[in-house]
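The structure follows.
With one protein chain held back, the other chains of the complex are shown just where they sit.
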Amino acid sequence: MELDLGPDIADFRADLRSWVAANAPAGLADLTDWQSFGVTGGNRPVGLDAAQADPRHQEWEQRLTDARLVCPQWPAEYGGQGMDGVRVAVLNEEFARAGVPRVVRGMGEGFVGPAILVHATSEQKAHFLPRIVSGEDVYCQGFSEPGHGSDLAAVETRGVVDGDQIVVTGQKVWTSGAAKANMMFVLCRTDPDAPKHSGLSYVLIPFTGPEVTYRPIRQMSGAAEFCEDFLDGVRAPLTNVIGGLHNGWRVAMTTLGHERGGRATVQHLRFEQEFWALVDTARKYGRHTDPIVRQQLAWAYTQVQLMKYSGVRTLAQVAEGRQPGPEASITKLFWSEYHKRLGEIAMNIVGGAGLVRPDGDGYPTTDWQNVYLAGRSGTIYSGTSEIQRNIIAERALGLPR
Amino acid sequence: MELDLGPDIADFRADLRSWVAANAPAGLADLTDWQSFGVTGGNRPVGLDAAQADPRHQEWEQRLTDARLVCPQWPAEYGGQGMDGVRVAVLNEEFARAGVPRVVRGMGEGFVGPAILVHATSEQKAHFLPRIVSGEDVYCQGFSEPGHGSDLAAVETRGVVDGDQIVVTGQKVWTSGAAKANMMFVLCRTDPDAPKHSGLSYVLIPFTGPEVTYRPIRQMSGAAEFCEDFLDGVRAPLTNVIGGLHNGWRVAMTTLGHERGGRATVQHLRFEQEFWALVDTARKYGRHTDPIVRQQLAWAYTQVQLMKYSGVRTLAQVAEGRQPGPEASITKLFWSEYHKRLGEIAMNIVGGAGLVRPDGDGYPTTDWQNVYLAGRSGTIYSGTSEIQRNIIAERALGLPR
Amino acid sequence: MRLAESREQRELRASVRKFLTDKQSLDAVRVLMDTPSGYDAAVWEQASSQLGLPALAIPEQYGGAGFTFVEQAIVLEELGRALYSGPYFASAVLAANAILCCGDEQARQAHLPGIAAGETIATLALGADELTAEDGRLTGRRDLVLEGATASLILVTTDESLFAVAADAPGVTVIPVATLDQTRRLATITFADAPASVIGSAEPLVGVLDRAAVALAAEQLGGAQAALDMAVAYAKTREQFNRPIGTFQTIKHRCADLLLEVESTRSAVQYAAWAVADGSDELPTIAPLVKAYASDTFSHAAAENIQIHGGIGFTWEHDAQLYFKRAHFDQQFLGDPAEHRERLVQRIGI
Partner (left out) sequence: MRLAESREQRELRASVRKFLTDKQSLDAVRVLMDTPSGYDAAVWEQASSQLGLPALAIPEQYGGAGFTFVEQAIVLEELGRALYSGPYFASAVLAANAILCCGDEQARQAHLPGIAAGETIATLALGADELTAEDGRLTGRRDLVLEGATASLILVTTDESLFAVAADAPGVTVIPVATLDQTRRLATITFADAPASVIGSAEPLVGVLDRAAVALAAEQLGGAQAALDMAVAYAKTREQFNRPIGTFQTIKHRCADLLLEVESTRSAVQYAAWAVADGSDELPTIAPLVKAYASDTFSHAAAENIQIHGGIGFTWEHDAQLYFKRAHFDQQFLGDPAEHRERLVQRIGI
């Protein structure tokens, strides 16, 4: 069934579908399975890097940029087209249907841009946003610190104003995509004497040069896509402070858990794909006839479908212009707990064979071993399940702190 | 397998076994299933009252009293024989083996006696303990209050000293056995100005006369063995204050969750019996071949056996003279959560037939319906599972408050 | 598919909720629990004549209001929330859909207008027990017939056909049975050479039961939401150790998990209601899916509600137990969760 979002959206969908048909380079959809995904905390799907390096993908990226379909939700003056959440969702649906990739700008698009749009000056917007759209600036996040995983407001990284510059010194951790980033958005303490939340600033600093070093953190899965970062007097102009000095907490909060609904109706696709792969595995091992395994498969399928139903409902609410609540926390809690459990179910289905890894250097694993091991991190990074439940209880149910 | 507790205990067991054989009135074991039990919060097993009223049970009670086998763990001067925990456990085992009932004095034996033995004067001991042994004094508990279920130290019931008497006024709740009691041990506030825990006294008051009224509380199971009690100026001599005025909290704490290990090796018997009844039910409904039901039965059997293994281990520790820790909390948490789940499993096995109750006035239920409904109260009364987990975490694991 | 509630739908929900609050509070339900019929005929009459609830999803040509299953799901959620104890589910869901799907135009015209008007109370006697039909006469029995003692029209299924039997026909004996959930009524019905008219084949019954599963899930959603609301309200006000128990993290996290489940159930029920309304081919999979999930959610919410309430939670006087017993009934009725999950995997081809 397709959500009826009115004639305008129906036209938008039709136009978009023909645009994709006309502009997607031949063979782009066959380069790789663009909808498949790397499990955070685990290994990247094979072939994704190669496919992104393919000239057909380069061409596609250019056409999307020209058509303002990169960061389309941003205002036209910064390279987007002010696309609303419903249309972004339709965009994602249609791209998924055609098997072609979105070109997204990672944390620059997801976190930095929204913060800039709300809190930055027009000069800052004009300077920073187009560089994100073009891919010139690639951001990584500098929030968590070794001592403060859940308690963000306790950051100790110092930011010292020196003339028209700010000098950032400290240690950050759990940074993903550090290797590809040339910029980092950091939360640092610029007023040590102010109360916990009031002395912080949100700064965009260069993630290059000798003042910046980072070290990959190897995870139990064998993969290492998180890093810890050492900032030793990194300098940035004061114009790189977003939202003003000592106002960093408010800026950071506007983007954390900011549910835009754009992916609401496509986020289940990767899990659905994964589910059917598990069914094939169960058949391969002859476990699909085991009544207990069947109950587990029914449970998994149910969870995936619930993501779909909830996504459709979220989109309907966005279409109504309703203010998003703590959906972000519910969504994160739902999929991360689901995926953790799915890994256990998968290893239960595989049985003894799951004790054996593929040969090879390092610590290669099967897909299910990867899900099983990486799934442990899903309920921890970017807000543990415990933090998510606190947020849901306090913000959605109004239970006292 | 039988726990080897050394030659002395072996002799004790042998003597006891022959004593029971010689002294148990013929047919006593057949009067009812003495090992079966009423689910607290549920209906009493049929026939128990009748069996206890039978002359053969009266005779048995007399012989046990003469042989100092009622409250045998108490000192000889008060009617017992100073029996240690290991021998009490053997006593319970042998009685269970012979199918004859222990004669126990309820809360008088379980709570009041131990408190008196630790905190009372010799005059108080000489006065109160024999009356418990003989059954002349039957106690019910007056701790919980409507506003304070878990937070015991917050009791509001007042105790006012008036000459050589104390006058108790207030409301208590969750009293079991009120109808059969002639005495109540209450925790009341005798010093309103003292800090929460310091202003309380532990008093033995008459539970008779016009100053005492109580009202049964009907539970969701249809049964009503708890009461709420209204104490309107109940008078008792000051000599009925145990452990001295304003010292009630310490007195109460010595008995709450006081694991004596005496029943450690027999407490699983009733659950084992119940388990096999469930197996019969599963066979009756043809559910015993369902692989999912079989997993549930395996789980239930495992839990029951774990009670047995843990009981044997507890007894071994008692035999070693080791100080009991928070075993009481672990035991309560274990069996109450088990029994709650067992009720769900039983109703799942019974299926649609569980929707129908037996005919009759009031709210008669089947055994499994009774377990299912009454099981909900097991994880709440005398310390919720949450309170038990707090105690275990703080006292056994030393986690900070 | 339009998921967001329209103004009309919001008004429908509001009016049904107000009606039930005024006419059948939980106190009223407790009184009805002890009556033989278990429901208030006057309230039923008003629900039918004034609000037109039984007529809601019945096509206009059969005396109905011609709304869709989406509107009916809203009504069912409210009925579940209020633990409504009347014959709505039996008559307006089970029986009405059986007749609508049976394919017998005559039967539709004969029975639906009465059901829509609330004047005919019908039910569907399901079951696997042996039941023989010989030249228009039934012999055998059916257990656990919902509202069997209230219905004047009893629809009976055999392996081949769907029959209509008048409750007062010769050879029909109806024995009400006591229920664990006293807000639901069941009966055992025996047929001894009872006159019955075939009104269709048993073949469309699968679809009828799928619709019934979604309808029951809608009621379960209402019940689960009510239990969660009750628990949260209590956690905010009840104080222990000088603080509201809602400040304790365990209580918080349990309520958060329940909210996740209730919200997921709501999404599924809305989607499923649209699947019914659109005649979507997703119905065969979402029907067992939503029934199993809604059953688990309601059972979980009703149980946690008791635990969070502590001592008063398991008393007869407290309403928590009413939701707990209703959750058990709904979990078992029309098949338990494991049964529906097995059906789900079969239907997705595993």
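Per-chain numbering from 1; labels A, B and C assigned in written order.
What we mean here is this: a contact is a pair of C-beta atoms (placed from the backbone, for glycine too) under 8 Å apart; a residue touches a chain by one contact, two chains touch by 3 or more.
Just so it is clear, the structure is predicted and the values come from calculations on it, not from any experiment.
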Out of A:Gly135, A:Gly222, A:Gly244 or A:Pro400, only one touches the absent chain, namely A:Gly222
Touching residues on subunit A - with respect to the absent chain:
41, 144, 148-151, 154, 173-174, 217-220, 222, 224, 292, 347-348, 351-352, 354-360, 364-365, 369, 372-373, 376-377, 379-381, 384-386
Contacts from subunit B to the absent chain lie at residues 1-4, 279, 282, 288, 291, 294-295, 297-299, 301-302, 305-306, 308-310, 312-313, 316-317, 319-320, 330, 333-334, 386, 388-390, 392-394, 396-401
Name, in rising order, the residues on subunit C that touch the hidden chain in the full complex.
248-250, 253
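What we mean here is this: only the chains that are shown with their structure count from here on.
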Which pairing of chains accounts for the highest number of C-beta contacts?
A-C
What whole-Å value do you get for the distance between subunit A and subunit C if each is reduced to the mean of its CA atoms?
41
When the C-alpha atoms of subunit A and subunit B are each averaged to a single point, how far apart are the two points in Å?
55
So subunit A residues touching two or more other chains come to 291, 295
Where subunit C touches two or more other chains, by residue
338
